[in-house]
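A single protein chain has been removed from this complex, and every other one stays in its place.
Chain lettering (A and B) follows the sequence in which the chains are written, and residue indices restart at 1 in each chain.
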Amino acid sequence: MIEESTTPTEPMLQVDQLVKHFPVPQSLWGLLTRRKAAMVRAVDNVSFSIEKGEVLALVGESGCGKTTIARTVIGLEKPTSGQIIFNGHLVDVVARQQHPEFAPLEPGSPGTPEQKVLPFVSLRRLHQKAQMIFQDPYESLDPRATIFDIVAEGLEVNGLARKRSERVEKVQRALDEAGLRPAEDYFWRYPHELSGGQRQRVVIAGAMVMEPDLIVADEPVSMLDVSIRADILNLLRQMRNQRGVSILFITHDMGTVAYFADRVAVMYLGRIVEIGPTRQVLQNPLHPYTQALLSVVPVPNPRLRRKRVILQGETPNPIHIPLYCRFQPRCPRAFERCTLADPSLMQPVRNVSGAVSGGEQHQAACFLLE
Amino acid sequence: MSESWVLIKRNLQEFWRAFHRNKMGILGALLLGSAVLVAVFAPLLTPYLPTDTIRDESGLGMTFASPSVHPPLGTDDAGRDVWTTLVFGARISLSIGFLAGFISMFLGSTLGILAGYFGGWVDNLLMRVTDVMLVIPDLPLMLVLVATVRQLKLNVSPLVILVLVIGLLYWTSTARLIRSQVLSVKERQFVARSRAIGAGHFYIMRKHIIPQVMPLIVANTVLILSTSILVESGLAFLGLGDPTRPSWGAMLNFAFERNAISNNAWWFYLPPGLAIVWVTLGCVMLGNVLEELLNPRLTAHHLEGGENMISRKEANLATRPVNLNRNEPGSIAGERSGG
Partner (left out) sequence: MALESTQTLLSIRHLSTEFTGSGGSLARAVDDVSFDIHPGETLGLVGESGCGKTTTMLSIMRLLPSSGRITSGQILYDGVDLLSLNEREMRRYRWKEMAMIFQSAMNALNPVVTVGDQIREPILQHDLMDHEAADRRVDELLDLVGISKARKDQYPHQYSGGMRQRAMIAMALACRPRILFADEPTTALDVMIQAQVLELLQHVQRELGLSVMLVTHDLGVVAEVSDSVVVMYGGKVAEYGTSDQVYNSPQHPYTQRLLEAFPDLNAPGEVLASIPGYPPRLNDLPPGCRFEPRCDQRIELCSRLSPELEEVTNLDHGSLTSGSKPFLRHLAACHLCTSLEKRQ
């Protein structure tokens, strides 16, 4: 049983130094000569936390690692190292892998500090309390399953609501809250009979039926028409307000972030390069990458003329990441310090022109802040 | 549950709608269906028993009597009615073909699904076994196997041996086909969603993989049937069948060995040959049409969505023609893919 943590300030989700490397498939010669495999460093030491009822957006371009983080938090991928702490409980799969001498123990048992303090949660429990919404509403629903089956799948698989009447009631409520009314009309339809927006609502219903604490939404609206995006976003917002569910929102679209997120973390090549409250990050970006990104986002106002910082080249391969600042090769404001060391997230020392960024944490990984 | 019955009925209706327009499919179904009916109702269709000797007025057995003398298909070298032998032979040919076909389909599908889903060493092992079996020539291997088993003098009917040998050797192509389909289904997002929800391996295989792969299995089964029947005919022709219960292949064997050809008794060797062609052609036509209709790659949804509101996903029209049968007419203009 996952108990609510008693300390009120404890975050709902805490990701601590998460690393996920994928080995590059080796050639036969490489295997024979036992050469060390090159690693794709998809996620390279990422830490963040999400409070109860908070929406954190993870922004970045393709290849920055945001989807990998989403999949790891949900349990679809096993981290290479690092910890995921969910509602005060250490997610089992990580500990088991790294420290096989651990066995699930009661808190307070002899052993390391983690064992003493943090109870474990199994991957199975995690699946119940953290749900994912995928990007493609056309692909995330089994075309041969009915809407009822799709929404009820979570219940069935986790042994919840064993009585059929109970299940029907839960599915009906989930569909209802997701805006598909009357719910019974949708029970026996197939996904291809619904529009993109409706399908995404089904996915949301399928996630909410488990009453999760965390929803990981991977680009949930990028494949929908603009005029219905707002509906889905508003629905997610409603879920957050009514049920206090936290949302980890993965996207590449700054506009949606502005609308929806409480805090935003900008990622580049497997690292968080800037993190802070949305308003602050958007209006006063500290990291040159964030500044460049914000300057090139297309704005539907032809009268607005702003200076666009268009970075040259493409995001480099996450296999060869330098030991110093990984953004340096493309950074328009790099200086000598940038090739000497790898910056970690820090708060601005000097008070940046005008804007007051006191109080809440607004950090960036850049030596310019020193 | 009444709802699932309604759904099944709906699916069948949709399938029928697509199917009945396809002439080749209907023809194939007719060919195969008529053969099955003949086999089932064999005793009703024949005035004689397969072992009866047809005698003429003087009491002499009529050997190699032509159809003009003894309709419809004359007699064989021992005076037995060819038509009766043919009709009862259908029973043998089709049952062996069907049984062997189902065994290889079942074996092939199961192994293909397991190999495709689990990957890793399971996949490697199964695929290497498949490779070995694909490399060894079928006919010599089967001859050796059947002959060896017979030598063992187990009290088993030669027909059963045939069924087992064919079934256990022909699963490989099905396994390969199903495996590759499973490999692609496995990567689809709804499977990932299922895993994220907490579904276990066997649940996913049962609920998500198998329904996607089933149409291919069904279509492939019909094609495998034709192979089985052909192989059985070949083996029987070589004398490995049961002489007391001849299949069409065995009839060809008799015709060959008992000089029907030199006696010009075409009514003895043509009919079984044509019968084999008839059934095989039916199977192949039906199987091809089924595969076309049921191929999961072509259908993101398996029903024709003419009346339904669907926003179509891709629209790279200048490089690929649009198939309007599957989509709402008009939703052609581009819709974007993910950023």
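Convention: a contact is a pair of C-beta atoms (placed from the backbone, for glycine too) under 8 Å apart; a residue touches a chain by one contact, two chains touch by 3 or more.
In this text the structure is predicted, and so the values were computed from the model without any measurement.
When the whole complex is considered, the residue among A:G30, A:G255 or A:P329 that touches the unshown chain is A:G255.
When the omitted chain is restored, the residue from A:L31, A:V299, A:I319 or A:L340 that touches it is A:V299.
The chain not shown here touches chain A at positions 61-62, 195, 225-231, 233-234, 252, 254-259, 278-279, 282, 292-294, 296-303, 308, 310-312, 314-315.
What we mean here is this: only the chains that are shown with their structure count from here on.
Each chain gets a centre from the mean of its Cα atoms; for chain A and chain B, those two points are 49 Å apart. Against chain A, the residues of chain B that register as touching in their complex are 3, 6-7, 188-190, 192-200, 203, 207-208, 211-212, 299-303, 305, 308-311, 313, 335-339.
Residue ranges on chain A touching chain B, taken from their complex, read 74-76, 124, 127-128, 131-132, 134-136, 138-146, 149, 153-154, 157-158, 187-188, 190-196, 203, 206, 210, 219, 222-223, 225, 252-253.
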